[in-house]
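All protein chains but one are shown at their positions in the complex.
Up next, subunit A:
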Amino acid sequence: MSRYFTEDHEWIDVDGDTATVGITDYAQGQLGDIVFVDVPEEGKELAKGDEAATVESVKAASDVYTPASGTVIEGNAELADQPGLVNEDPEGDGWFFKLTLSDTSELEELMDETAYAAFVSKL
């Protein structure tokens, strides 16, 4: 399984043609206390870069974009009652949605962990 990152601070874990998407630890730190997450419903078709979810902290509302195209298999239902999971475990239990990828070649444009760490260090 490999993990990729976007410049908008989403991560995507890929296992074959199935992927899980969330926001990075850096992103949750910037947002601060998260109080609401709206995740996409099963069956929703998303093209790379589409607004897929909304995350709201005490301070601001932000859109989350899908790093790759595909069909949503599941949104993380836990986040409805426990939006704070995104602060506590952003790259684990605080995942946003899973999808079936329609074009795995899109992943080639994303950063790997090392490249993302270098990207964040310059912000």
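A few remarks follow.
Everything that follows uses one rule, which is that contacts are C-beta pairs under 8 Å (C-beta built on N, C-alpha and C of every residue); 3 or more make two chains touch, one makes a residue touch a chain; residues count from 1.
In the analysis below, contacts and distances are computed from a predicted model.
Name of the non-displayed chain as stated in its UniProt record, restricted to "aminomethyltransferase", "Na(+)/H(+) antiporter subunit C", "Carbohydrate ABC transporter permease" or "Cytochrome C": "aminomethyltransferase". Residue-wise, the contact with the chain that is not shown comes from A:Asp63, picked out of A:Asp15, A:Glu45 or A:Asp63.
For the options A:Ile23, A:Leu46, A:Leu85 or A:Leu110, the residue in contact with the chain missing from this view is A:Ile23. Although one chain is not drawn, its touching partners on subunit A can still be listed: residues 8-10, 23, 27, 32-33, 35-36, 38, 55-65, 80, 83.
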